[in-house]
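First the structure, then my questions, so here it is.
Omission of a single protein chain aside, the complex is shown with its protein chains in their original locations.
When the chains are written out, they are named A, B and C in that same order, and each has its own residue count from 1.
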Amino acid sequence: MDLFATIFVDGLIYAAWLFIVSVGLTLVFGVLNILNIAHGSLYAIGAYTSASMVGAYFGVGGDAFPWGSYVALIAAAILVALVMGPLLERGLLRFFYGRDEVLNVLVTYAVFLILEDAMKLIWGVNPYYVYEPYTLLGDVELGSLFYVGYDFAVIAIAIVVGLAVWMSLNRTRTGKVVLAVIHDPEMSRTMGVNVPRIYLGAFVAGAFLAALGGAVTAPMISVQPGLGVNVIIVAFAVVIIGGLGSIPGAAIGALMVGISRAASVHLLPEAELFIIYFVMAIVLMFRPEGLFAKTQARKI
Amino acid sequence: MSQAILDVRDVQKRFGAVTAAQDITVQVPAGAVYSLIGTNGAGKTTFVNMVTGYLKPNSGSISFLGRDITGLSPRKITQLGIHRSFQIAQLCNDLTVEENMLVATTIHGSRSPSLLRPAHSAEARDKVLETLERFGIADHRNRLIPELSGGVKKLLDIAMAMAGDTRIMLLDEPTSGVAADEKFPIMDLVIDALKAEGVTIIFVEHDMDIVTRYSERVLAFYDGRIIANDAPDEVLTDPDVQKYVTGVTA
Amino acid sequence: MLGMNHLLAVAGTFAVMAAGAVILPDWAMFLIVMALAKGLVCLGIVGMMRGGLVSFGQGLYYCAGAYTATLFANSFGITDIFLLCIVSAVVCLAIGGLFGPLLAGYRGIFFAMLSLALSMVLYGSLSKLSVIGGTDGLNIAAPTFLGWEPEGRALQSGLYLFVSALVVAAGAVMWRYFHSEQGLIALAARDNELRVEYLGASVRKAMTLNYVFGAVLGGLGGTIAALALGHVDPEFAFWTTSGEFVFVAILAGYLSVPAVFVAAIILELVRSFSNLYFPNTWQLALGVFLLAVIVALPGGLGSLVDRRRKREGAQ
């Protein structure tokens, strides 16, 4: 296969993964104005939970119908969202709304530290494997290269996630309310919007997306401690590039980072480490608040 | 008519499809007192914002004493002596009234603020206290901004704008949010003080009593244009102004 | 510059700290040296916080200072702590002077993330440079003090006294700066940039100045840390290192200079003991401590002192 086509396909696969892990981050920031470091922990918890659930599925005779493991993956993400979302949002974050955004980063950093050890207490340090869903979709031959079918499933999931988030924000009543809250929480409150409920909903959705990222990744890696920390920085970079709070921004940011990283690995492997910061610096130089940030003049 | 201190020519400002100002041309002579009237959205604040550099006109020019200041930053324009107050008082909420005033006197007091000289020197604080007393808000000096009433905030805002060497002062609705019986005293205080120093005054106002009492000339705005530019009596009896601005039916 | 009262306070503070060189056990002296070195970096962040900015990338200067000192020491065989501090400070001043004006236009989370990105680029570059040790880093010999070459406890005490003096001096200088005219402008800009610009002061200049001060302090902190540890590695510039500095700055708050160093010492103690007594759950312990501080002291440690000051002033 032609070099540039390979770069494109590799970049697209990586971008799909990046998008899934960062779209929840940008959504939560958009609504709650909190840049959530614990997003990485939710990702890791999603990976662990799905590993456990898929493992359990095959433990109780899921071999007869291996496709059910995909249901277990999604169910794991939902479970994490429903447990961790309300726990963190109602139990902690709501006390920090309206506080300095950098302080809130630290709050979520504390949560991140706590969850790192909590995961170790629950799952131990030994790795979990659930490779079955990864190999189930077989190989795809593109030119002379083999790809795993699962990689393309990840692209499909990313597209579905992106469309679902976009549609539910722009095509539903609740979504429009959410957009109104993003735009002006004060105004929405006076208009009678139940802002706490919107916040809770958005955080649970964000937690779901983080956990889904982890759940989708779990089959291709060994799930073990330290998983969350690497995800955070790349996800941050993607949403900063795209513009905090912007869903299309996260998509474009993921594509830019994904493709440029793939190009770097194929053409200039030495630069791979820097490429993400390079893209970020270039974008911020010309668009100080990211690609899709709405710059609004203050009324004085 | 003496030489124009402020010369605005053919200025236009668009926000997307909306034209907020067009064909704005006006010459303000030094030492004059102008008022700007018009309904909300007529272009008054846009005018103030363009003169003070917050907004950059899409076309046209603004000159101060013959020098083109179109598109200069607020800071540069302020340093030239064109000062302003704000419709919504712009104060530092984490600082006390005294400290807010101190910020104003410190900055206006020296072109290059010192990294060593204490800002809170007894001398500086005395000067601040004097100003606060002149504006009748000295009692509030140790309070934080969110604890203050709208009137006090407004006064502090104006007092801060007046702390420096002013050539032109633009006051954006100086009496909005001020109790009715305090409007005239405040205007007396501000206008007298500014006039005494020969400052050119431009103020935005909705209260026609204040407009007639204090301004020598009125600019009536409608739909981004100046529809009248004359002495208060003339403008307020103009049928267009009555129709579009004051709402008085002849 | 400083009034008589302030000079006395400065001298008194140093005297009390110096007593530590006699009474403190070695490990505690070392712990405090490290805490104060990091405190210097955090003091820089506190300066930026006074202007409303929080840098998540002070590891950049901490690391740049540490590597400057180490490379300078290893290349020219210079071990004098005064000279090394000056060299690092100058290098960091230059870097800060370069990036300061660029970053001064950014606010909030964007400033935080861009500064983080810069420090991660340094981290990445140093990790790649195997000539200077790559991720394994480099060692640096123990410092000498104007020709004095102590060893053992004397070395620890010498280092401790040097850092104490440096901290007191830097604290006094920064305190003077915070309360100067320029410092007041920064504080006002934190609240309302528009007003500051409309008074005719440059917010950008205020932010740049704060940033440059932060750079120099970061470089000094890194130099001290490198000399105390005897080792530098790219981790100095890693984001978690910077995150820790931010934590100390938040713990201290922007209202008091001494609070910064107290906060740094508290964090070191908490970390050291939780690491030893909860080897498997120290991150959890640290996280809980962090949350507790943020909840209990929203304005930081300094707010305890400052509130009292205001009450006293009112009486």
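Everything that follows uses one rule, which is that a residue touches a chain if its C-beta (ideal position, glycine included) is under 8 Å from a C-beta of that chain, and two chains touch if they have at least 3 such contacts.
By definition in this document, contacts and distances are computed from a predicted model.
K.L.:
Can you work out the missing subunit's protein name as recorded in UniProt? Choose among "ABC transporter substrate-binding protein", "Heme exporter protein D", "Sarcosine oxidase subunit delta" or "Dehydrogenase, beta subunit family protein".
P.N.:
The record for the missing subunit names the protein "ABC transporter substrate-binding protein".
K.L.:
Using the touch definition given at the top, which of the shown chains does the missing chain touch?
P.N.:
A, C
K.L.:
For a quick check of understanding: of A:Phe58, A:Tyr97, A:Tyr131 or A:Trp166, which residue touches the chain that isn't displayed?
P.N.:
Among A:Phe58, A:Tyr97, A:Tyr131 or A:Trp166, only A:Tyr131 touches the chain that is not shown.
K.L.:
Among A:Val80, A:Val148, A:Leu255 or A:Leu284, which one touches the chain that has been omitted from the display?
P.N.:
Checking each option in A:Val80, A:Val148, A:Leu255 or A:Leu284, the one touching the absent chain turns out to be A:Val148.
K.L.:
Go through subunit C and note every residue touching the omitted chain.
P.N.:
Subunit C touches the chain not shown through residues 5-6, 9-10, 12-13, 16-17, 19-20, 23-28, 30-32, 34, 127-128, 130, 133-139, 142, 151-152, 155, 225, 229-231, 233, 235-236, 238, 241, 257-259, 261-262, 265-266, 268-269, 271-273, 275-276, 279-280, 282-283, 305, 308.
K.L.:
Which parts of subunit A are in contact with the chain that was left out?
P.N.:
Spelled out for subunit A, the touching residues are 1, 3, 6, 9-11, 13-14, 17, 116-117, 120, 125-127, 129, 131, 134-135, 139, 144-148, 150-151, 217, 220-222, 224-227, 229-230, 261-262, 265-266, 269-270, 272-273.
Here is the rule we go by: only the chains that are shown with their structure count from here on.
K.L.:
If you average all the Cα positions, which chain's own average lands nearest?
P.N.:
Looking at where each chain's C-alpha mean falls, the closest to the middle is C.
K.L.:
Centroid of subunit A to centroid of subunit B, CA atoms only: how many Å?
P.N.:
Whole-Å distance between the two chain centres: 49.
K.L.:
Per the centroid of Cα atoms for each chain, what is the distance between subunit B and subunit C, given in Å?
P.N.:
43
K.L.:
So which stretches of subunit A touch two or more other chains?
P.N.:
Those would be 300.
K.L.:
Can you list the subunit B residues in contact with two or more other chains?
P.N.:
86, 90
K.L.:
If we count contacts the way the header does, which residues on subunit B are in touch with subunit C in the complex?
P.N.:
52, 73-75, 78-79, 83-84, 86, 90-95, 99-100, 102-104, 106-108, 110, 113-120, 142, 160-161, 163-164
K.L.:
Quick check on the complex: what are the subunit C residues that touch subunit A?
P.N.:
Interface residues on the subunit C side: 54, 56, 105-106, 108-110, 112-114, 117, 120-121, 124-125, 127-128, 194, 239, 243, 246-247, 250, 280-284, 286-288, 290-291, 294-295, 298.
K.L.:
Show me the residue ranges of subunit A that touch subunit C in the complex, using the header's touch definition.
P.N.:
Touching subunit C: residues 35, 92, 95, 99, 101-103, 105-107, 109-114, 116-118, 120-121, 233, 236-237, 240, 244, 270, 273-274, 277, 280-281, 284, 288-290, 298, 300 of subunit A.
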